[in-house]
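Here the complex is missing a single protein chain, while all its other protein chains stay put.
Order as written gives the chain letters A, B and C; numbering starts at 1 within each chain.
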């Protein structure tokens, strides 16, 4: 069976690549008048650490989204309207990441940090739901999938996404009371995925 | 017959992917002084709903444009200057969408809403005309098309585009008197396309 | 002989696609206070015509650059450092177009129009030189080219680029004295290319 999702993957790769690269536009050159002390630039750059932090975690969260997309579409050989739609939602969320990321960078050190972190963690609840939806829609119709794929592998992939959901929901819930803890949970989850991704890779 | 439009499709995919991802740059971080009430950020974010609305409908309108482009070029195997030109106009309009979208986001809640909506709906009259032009140019020379394509399928694809035209024209005309109704018609048309796209898919 | 320039073409397509889509960022939403007369938005939009004009001609000039790139690389099968370098210059100029385009949009109706038009037309002298360089470097080593390519076709392609050079030089020279005439020459040249590109296409 020929794989007919090549152009969807190419388009999705494009959106992920652009979304991940646009993040840098949220790093702003410090405003300094020219006549000042040469050491001031380093001080001003240091003060921008929430921007670097948001840039780094958002970059790698989109990178993980892309790697997951890659992994799921290796199993999807045919497409239908529902798959297109679920993929559209994933791309929508991927392109949107830079906005909560900019909110995080701007408000992390202000009294509004809690709201910014709730938006940021809530975003990834939606991302997780979108991947669950995509895999649910693909796996309920075996004729869409790579013919050699075993039932065990399908269940394994499904569990992989479902298993992130309670963690993200926990982070989102906590963000209203302990925002920094909530953010830490998300970052730890991504580190765990990066490290453990070898094991959950489907053959 | 070998398909010789691969690089056109790759380039077009690139333009669609960038156009759809640049939309997020129109979402702006609210300007708040740091010392304010923590609840203010959520209030400010809520006030930006016209921006989110414009982002969502523009994202999915470009997504539908891309899916249509995909569908048309599956039938086009050879290219000539006229096809290149019509495709150029489609890409031009796709890259332009973010501008009427930004106007809509900025002016939806102001007395200038009518003008912004007329520009926005007028934009999609042009998009529809461009797709009609592309398919007209392609279908009048059968040597450009996939050899197995039947006459019935050609007519069906043509009707598919022509059928959107009166709806867009109606929306554009109404936008001068009932702008919100006009906008609603466009959104309903996109929802209808998303839902019904299975049926009109050519085999 | 296998074509080994596929990844160069893919990367170049990416740069052209992004350069052409970023042009829209130079269109700015008019600044209006919310309480004004509803007709003001259309008036403000009308005043921005130099921006639309610059957007349109720059879009189609990059589109023609891409179509030319496509045409040249259909004949190039192998690459060396010189080809990589010449292609790098072409991509550099393609990514730069949005800057002279923004200058043109901003200053077309001001006393600085002449300087903006000289920069704009001078830009396309460089673009033409870069294409001449690429084709010179490729054609002097037949082992880089598609084996079936005839001498006549090589000469024809070379003349195609050389023939644009005096026109661009004329436009650049005139831009210091009759800037609008100079701009008109460039636009006419692009229209001529778009219309006549069928004839100069190599088989």
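In this text, a residue touches a chain if its C-beta (ideal position, glycine included) is under 8 Å from a C-beta of that chain, and two chains touch if they have at least 3 such contacts.
Just so you know, these numbers come straight off a predicted model, no measurement behind them.
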Option touching the unshown chain, where C:49, C:92, C:163 or C:192 are the choices: C:92
Residue of C:43, C:80 or C:150 in touch with the missing chain, whole complex considered: C:80
Residue of A:8, A:23, A:113 or A:154 in touch with the missing chain, whole complex considered: A:23
Candidates A:42, A:109, A:155 or A:188 - the one touching the absent chain: A:42
Residues from subunit C at the interface with the omitted partner, ascending: 7, 10-11, 14-15, 17-19, 22, 25, 80-81, 84-85, 88, 91-92, 95-96, 98-99, 102-103, 106-107, 109-112, 114-116, 119
Residue numbers in subunit A that touch the chain omitted from display: 9-10, 13-14, 16-18, 20-25, 27, 29, 32, 34-42, 45, 55-56, 59-60, 63, 66-67, 70, 194-195, 197-198, 201
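One rule holds for everything that comes next: only the chains that are shown with their structure count from here on.
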Angle of rotation relating subunit B to subunit C [CA atoms, steps of 5 degrees]: 90
Distance-to-centre winner among chains (Cα means, whole assembly as reference): B
Same vs different contact residues, subunit A with subunit B, by half of numbers used: different
Between subunit A and subunit C, centroid-to-centroid distance (C-alpha), Å: 36
Inter-chain centre distance, subunit A versus subunit B - centres from mean C-alpha coordinates, in Å: 25
Residues of subunit B engaged with two or more neighbouring chains: 10, 14, 17-18, 22, 25
